[in-house]
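Here the complex is missing a single protein chain, while all its other protein chains stay put.
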Amino acid sequence: MIVVMKPDASLKQVDHIVTEIERLGLRGHIIVGTERTVVAALGEKRDGAMQALETCPGVEKVMPILAPYKMASSEVKKEPTCVEVLNLKVGAGKIGVIAGPCSVESREQILLVAQQVKEAGATALRGGAFKPRTSPYSFQGMKEKGLELLAEARAATGLAIVTEVMASEHVAMVAQYADVLQVGARNMQNYPLLEKVGESGKVVLLKRGPSATMDEFLLAAEYILKTGNPNVILCERGIRTFEDHTRYTLPLATVPYLHQTTHLPVVVDPSHGTGKASLVAPMAVASIAAGADGLIIEVHPDPEKAVSDGYQSLTPAAFAALMTECRKVAAALGRSM
Amino acid sequence: MIVVMKPDASLKQVDHIVTEIERLGLRGHIIVGTERTVVAALGEKRDGAMQALETCPGVEKVMPILAPYKMASSEVKKEPTCVEVLNLKVGAGKIGVIAGPCSVESREQILLVAQQVKEAGATALRGGAFKPRTSPYSFQGMKEKGLELLAEARAATGLAIVTEVMASEHVAMVAQYADVLQVGARNMQNYPLLEKVGESGKVVLLKRGPSATMDEFLLAAEYILKTGNPNVILCERGIRTFEDHTRYTLPLATVPYLHQTTHLPVVVDPSHGTGKASLVAPMAVASIAAGADGLIIEVHPDPEKAVSDGYQSLTPAAFAALMTECRKVAAALGRSM
Amino acid sequence: MIVVMKPDASLKQVDHIVTEIERLGLRGHIIVGTERTVVAALGEKRDGAMQALETCPGVEKVMPILAPYKMASSEVKKEPTCVEVLNLKVGAGKIGVIAGPCSVESREQILLVAQQVKEAGATALRGGAFKPRTSPYSFQGMKEKGLELLAEARAATGLAIVTEVMASEHVAMVAQYADVLQVGARNMQNYPLLEKVGESGKVVLLKRGPSATMDEFLLAAEYILKTGNPNVILCERGIRTFEDHTRYTLPLATVPYLHQTTHLPVVVDPSHGTGKASLVAPMAVASIAAGADGLIIEVHPDPEKAVSDGYQSLTPAAFAALMTECRKVAAALGRSM
Partner (left out) sequence: MIVVMKPDASLKQVDHIVTEIERLGLRGHIIVGTERTVVAALGEKRDGAMQALETCPGVEKVMPILAPYKMASSEVKKEPTCVEVLNLKVGAGKIGVIAGPCSVESREQILLVAQQVKEAGATALRGGAFKPRTSPYSFQGMKEKGLELLAEARAATGLAIVTEVMASEHVAMVAQYADVLQVGARNMQNYPLLEKVGESGKVVLLKRGPSATMDEFLLAAEYILKTGNPNVILCERGIRTFEDHTRYTLPLATVPYLHQTTHLPVVVDPSHGTGKASLVAPMAVASIAAGADGLIIEVHPDPEKAVSDGYQSLTPAAFAALMTECRKVAAALGRSM
C-alpha cells in the first residue's frame, strides 16, 4: 500500500501515518519526493483496513499495490486449470461448449434440443429450472420438475448438465441432478450462496456481474476456492454500459486479461453478452479467437415461441453452422474443439 | 408493445406478427407508415414473452409501452407512502435519518455512537452485523452478537435499528432484533431473499444495485410488495460509471424521478454514493434539496480506526454539523426534520 | 510515479527500470517489499512518458502520484477564483444564473425570454447561434444573425451574453458579440479551439465532456489557462452512463470534489444533465445545496414549439418559481444570489 501525502502535509502527519501502519502490523517506509511525501507500507495484508487511513489529516490518497485475491491468482498456480466433468472439458487448451434453452419448458423441448446441440458438437446442456427473472410476473421456471427433465436429457445424450442455482436452500437439491452449478450474474456477490456451492463439491460456473470489476470477479471466485473446491469456471457475459444497440456490452479483452492473471478457465456467453440472436455467432467466433476456453450459448427449437430470452436464442441450425465456424477458427489457431 | 417492421418486410411477415400477437391473447393493430409498417399490440401483458418476436423475419425491433411494475407505481396508488417504525418516519413529507457505523465492532463502540447520532438528530441506528464483503479475507461482521448489541443500543436510545440481512436463512433471526431489514446493493436481485424479507412483515430498506435501471429497481420492490408487505423504502446509493474520483457516482435525479413514478419513499446514502468522507456532507444536503425522504449515513467514533469503510465515515461532530445544515435546507423548502 | 514490479521480476529487470527512470531525468528509489519490489521515481514530470515503462519486462503496472494539471490546481492558487463580466459573478461565494433558450429562433423570442429570465433573477442570457447538432438534418442555428439578436437582447436588458463557439475560425466573430464563450461538451477536448478561446481573452464557460474524467476536465481547462486567460468557468452537464430514465446522469459530487481540487468556479447545467423538464427544478436546487457557483438553465417561452431541446426547457413561469426556491436554499446556507 502506498499512502500519498498532500503537498502541505506536516511532519507530524507523516509520523502519524507511520504509527498507524505499524499498529496494523506492517512496516512504514518514508519516501520524500520533490513535490510530496509518500509512505510505503511493507508486509501488506489484503484486508482493506488500511484504506481507512484516507481520512487521516494530510493524506491525499491510499493506493493498493497487491491484487486482493490469492488462490485464484496465476502467481500462486502458474499452470492453467482444466475443469472436467463427463465430456465437458474447459481450460488448459480444451474448449467446451455448453448449449441449450434459457428455460426448460417441457419434456419434448429439452430432449429435442439436447439431441440437436449434441449433434452439433456441444459437450454440455444448459437449461434453467429455477429462473431469476427481473419481473415477478415472468415465468419463474419449472423448478424440480425441470431438474428431472434435465437429468433425463443427460441420460439420453451423455451431455453434462449446467443449470443455475439461485438460493442456498436449493443447492443440495440442484446438486442431486446437475453436473455444473451455475451462479448467475445477479448473484455473483451473494456470498452465502458462493460458499454453499463451493461446499457442494460440484463444478461451479460463475458468471461475472454486469458491473463487476475483474478484482471483484476474482474475489467472488476466491470465496468458492476458499471452501476447498478448485473447480471454478469463470464466465464473461457482458457488462452494463451506455450502449443501447445491444442488451449488454461484451468486453472480450477480459479473456486474455484473465488468462494473464488467473489459472481458472474462462468461457464466454455471447447470448446474454449481446442480447440479439443476429450478433451471437460473430461474437462466439471472436471469443474463440480471443482465446476463450469455452462458450455458453442459448439454443431453442423455436426461438419466437420461447417463454424467455427468445430474442437472443439461436435455432439449432444456426447453432450447428456456428460450431463449424468455431472449429475452423480454433484449428487455425492450433486448438481443437 | 409496438413491433416495428423492417422497410422491406413482406405482407406475409406482417401477418405472421399479427398471428403471433393473437396467439399471446392480445389484439394486433397495423399502422402503415410512409417508410415502414408498425404493429401495435393492444391489451398488453407485462410478462415479456412478446420480446421474442424480435427474432421473427421482417422485424426490426420490439418496443414496450407499459412500465413493467404495477404495485410500486404511482399510477396505482397516487398518494405517497409514509413508512414508519418507532420514531423513524420516511416519506409523504417526513424525513428520516439513519446513521451509525458500517460494522458493529464492540459494545462500547455501538452504544457510544448510538448516543451521539441520536443527539445530533438521527431517528434510526444503522450498523452491520452480517457484512457482505468483497473479499473473503475481510472482517465478516459480529453476526448474532452484533444483533444483540444493536438491540441493546435501541433499548438505550429508542432509535429504530436498521441492519442488513444477507441470506434467506438469516431473515428470521435478524427480524427478531431489527426494526428495518436492509437488502444490500449486491442483493437487489436476489429474488428468494426479497420474498423472504417481504414475508417477514418487517419494514424493508431496499438498496439500488450499482448497475440497476429504475425499472429493475422498482421490479425488485415489486417482489417485496407482492408478498403483501407494503413497507418498502427505496435507497439510492450510487451507480457504477467510468468516474474514478468517487467510489460510485451518486445520481440524485433518481429522487425526483422516483417521486414521479412510485409512491414509495426514497432515501439517499451519500456515504457509499461518494466513498469519500469529505464529499458526504454536501451530497447529503443536496439530497434533501432534491426532495429525498431521508438519509442513511455512516458515522464512526474514530473513522481512521474503523474496521470497514473508515474512508467514507463521518465523525460524530461532522455528522452533527451536517444535521444542522440539512435542517436549515429542509426548513427553507417548507419541510421539517 | 510508482513502478510496481511483478513478484518474479529479476534484479536485472529492476535495474533496467532505474536506468530508464534516470534517462528521463528523474531519480529512482527501490523499495523491496515482502511480496514484490516497487521503484519510486522522484522529481516526477507530468508528461506521461514514464507510462511507457509498463511494457518493460518484469513490470506489473505504473501508477502516477501527481495530479497532471498545475495552473487549475488549488495547490497552486488556494483562494477560489471569482469570474465576473457585467452583472454575472460566478465563484468565491457568488452565485450566477445563466438562462435562456437552447437556440436563438427569432427577434421576438429572444427579446421576450431575455426580459423574462432577467425579471426572475438571471444575470446572464444563454442562446445558441451556432448549434452543434447530432444530426446534419437538424436546425443548425441562425449563425451571425443570431449573435446580433443576442447583442440586442443585452442592450435591452443588461444581461451578459453566453453563447457557444464551435470552431476556431468563428472565435473572433463570436467574441465580437458575446461576453462569455461557451465550449460545448462535444468540444471539451478540441485543443485548437481551447487555445483560440483562451487567446481571445474572453470569459470561457467550459462544459465537461460526457465521458471526461476530472483529470481530463481540468487538463482541458489547463489548455485555456496556459494561454494566460484566467477566466474559466467549469460546467458540469452530465455524463454518459447506463441510466436510461434521464438523457444523461448528473453527478453532483463533482461540485464539492472540484472545490477541493481547483480554484475555478463550477456551475451546473441541470437541463442537459437530466434532459427532462420535470427534473430540472429539483436538480437545480440540489446543485445550489451542493455548493455550485451557478446554474445554466434552458428556458423557452413555449417549450413544446421550441426548435431544439424543447423537452428539457422550462417555461418562464417555472423558471421564476425555481429561482425563488434556489434563493431560499442559498440563504439557508448563508449564501446569496
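For clarity, chains are labelled A, B and C in written order, and residue numbers in each chain start from 1.
Operating definition for what follows: a contact is a pair of C-beta atoms (placed from the backbone, for glycine too) under 8 Å apart; a residue touches a chain by one contact, two chains touch by 3 or more.
Treat the numbers as computed from the prediction; the structure is a model and nothing was measured.
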item: Option touching the unshown chain, where A:72, A:85, A:99 or A:252 are the choices; value: A:252
item: Contacting the left-out chain in the complete assembly, out of C:8, C:35, C:54 or C:119; value: C:54
item: Option touching the unshown chain, where B:240, B:259 or B:300 are the choices; value: B:240
item: Residue of A:232, A:288 or A:323 touching the missing chain in the full complex; value: A:288
item: Chain not shown: contacting residue from A:32, A:76, A:317 or A:332; value: A:332
item: Residues belonging to chain B that touch the chain removed from view; value: 2, 4, 7-8, 29, 31, 33-36, 38, 40, 42-44, 63, 65-66, 75, 240-242, 244
item: Touch residues of chain A, complete complex, unshown partner; value: 211, 213-214, 239, 241-246, 249-257, 260, 273-274, 278-279, 282-283, 285-291, 325, 328-329, 331-333
item: Hidden partner chain, residues of chain C it touches; value: 20, 45-49, 51-56, 62, 68-70, 132-139, 166-169, 186-187, 189-193, 209-211, 215-216, 219, 222-223, 226, 239-240, 276-277, 303-311, 313
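The definition used in the following text is that only the chains that are shown with their structure count from here on.
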item: Relative to chain C, chain with the most remote C-alpha centre; value: A
item: Geometric centre distance via CA averages, chain C-chain B, whole Å; value: 30
item: Shared-contact residues (touching 2 or more other chains) in chain C; value: 241-242, 244
